[in-house]
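After the structure tokens below, expect a handful of questions from me.
This part shows subunit A:
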Amino acid sequence: GCSGDDGGSGSTDDPIVVGISLPLTGDFSEPGKGVQRGYEAWAKITNDKGGLLGRQIELKILDDQSNADRVVADYEQLIGKDNVDIVVGPFSTRLVVPAARVAEEYGMLFVEPAGAANEVFQQGFKNLFYAAPAVANDHYNHLAEYLLALPPGQRPTTVAYAAMDDPFAQGTAYGLKAKLEAGGVRTVVDEVYPPNTTDFGSIAAKIASSKADMVVGGSQYQDGVNLIVALQQLRYQPKLAAFSTAPTSPEFAAAIGNKTEGILSPTGYTQKAPYPSNVEFVEKYTAQFGSAPEEDEANAYTTGQVVAAAVTAAGCAEQGECQKKLVDWVRGNKVETVVGPLTWDATGKPQGAHMIQQWVGGQIQIVLPAEAKETDIVYPKPAW
Partner candidate 1 sequence: MPSGALLFQSVILGLLLGGLYALLAAGLTLYFGIMRVVMIAHSAFLILAAYLAWWSHARLGVDPLLSMIVTVPLFFGVGVVLQRLLLARLRPVTLTMMSVLLTFAIAVVIEGLLGYAFTGTQRRIQLGYGTASFGLFGARIAVVKLIAFALAGVALLTLYLLMKKTTFGWALRATIQHPDAARLVGIDTDRVAGFGFGLGLATAAVGGTALALDTTIYPSLHWHWIGPLMAIIVVGGLGSVPGAAIAAMLLGLMQSLLQIPMGTTWAQTIFYLALFATLAFRPQGFFGGRLAQRF
Partner candidate 2 sequence: MASEIELVDIQAGYGRAAPVLRGLSVSVEPGTIVCLVGPNGAGKSTVLKVASGLLKPRSGRILVGGVDVTGQGPQRMLAAGVAHVLQGHSVFREMTVAENVLLGGYTIRDKAVVAERTAFVRDLFPVVADRWRTLAGLLSGGQQKQVEFARSLMVDPKVVLLDEPSMGLDPKATSTVFEQVVRMRDAGTAVLLVEQNARRALQTADLGCVLDLGRVHISGPAAELLADPQLGELYLGGRPAEPTTTGTAAALDAATRDG
Partner candidate 3 sequence: MTGVGDSGDATTGVRSLETDGLTKAFGGVVALDAATVSFQHGRVNALIGPNGSGKTTFFNCVTGMIRPDSGHTSYRGRDITRKAPHAIARAGVGRTFQLCRVFPRMSALDNVLAAARTGGPWSQLRGARRGAEVDRARGWLTRLGIEHLADVEARNMSWGQQKLLELAGVLMSDPDTVLLDEPAGGVNPALLDRIGALVRELNAEGRTFIIVEHNMELVMSISDHIVVFDRGRPIAEGPPSVIRSDERVLGAYLGV
């Protein structure tokens, strides 16, 4: 039972209310719901173990419709009106930045699962922490290393880039581009398309006619799917195809008619990671939702883990003075999570790297780095 008295925020039987705004509709709804599942799994798993500080966790989730104005109003409501104890972040850089500002100005700790672009860390936020191994520009680091290490004869010589006009999506593609260009790999197509693009015929035509060895898509979700289909319609067969986030989504394979073979994608998470909390996460998540968690779910779960660690260490969870303690703790400590141990620099940037996954044998599997791989990278990739 819960206490019926809402007299003060200090009363220890009250649940810890965690306020979240998520893009449950609109552009980011697909990953947004993944994040929601991750948070729900975290709350359930934690509550089943007795909660935090002996208090149950209660999620208060609002829908921001992928709209930056709404996300601000949501956090305003969560903090100002609903008086939640903790806030955590929404999905996607475009929403994380304005949301973080509200939290910052109310002095709240702000751990977030999906503000991966560099921009997030250039705003001067002091209370923000990104709960994933690496920022967007570093997502492809392992792939770049691998490619540049190939003997010159095998190395792809030309690359076509197409990125959504979105800080995260461009961040991933351009992170790789910078490294490959530095290594002497030529850029033959460099296309940017607005987030609402639905027809990829022309972009695909450009890429196809460039006959680039490799295609890199800076994609969120739907755009990645559309671009791949458009490329397939034109019978373009690159040696390597890499897309950010889209291929890791559970809907992906079906969406492109299962012609997934060989597609690469960076990820911060693998279900098979040996970290103790991950084993528990995968098991209980699967029990709760009927399928194993993907990256978005894991990021949200990681966020929860970071918050939980801070709350436990600080011994408090409410607005006001306590938040300062939480922030200070996170800044000074390492947190064990489902994506491994995380630490942050002064701007809240995590200090790790992403892995590279590839669709091999109808399954998406880790192929890089060598120490984490589940299977060997297939290069050149088979025709799709």
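Criterion applied: all candidates are chains of the complex that A comes from, given by their letters.
Everything below uses one rule, namely that contacts are C-beta pairs under 8 Å (C-beta built on N, C-alpha and C of every residue); 3 or more make two chains touch, one makes a residue touch a chain; residues count from 1.
What you are looking at is a predicted structure, and each value in this text was computed from that prediction instead of being measured.
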(request) Could you check which of 1, 2 or 3 is in contact with subunit A in this complex? (result) 1
(message) Which stretch or stretches of subunit A touch candidate 1 in the complex?
(response) 23-27, 29-30, 32-33, 165, 191-194, 196-199, 201-203, 205-206, 208-209, 221-222, 225-226, 229, 232-235, 251, 254-257, 259
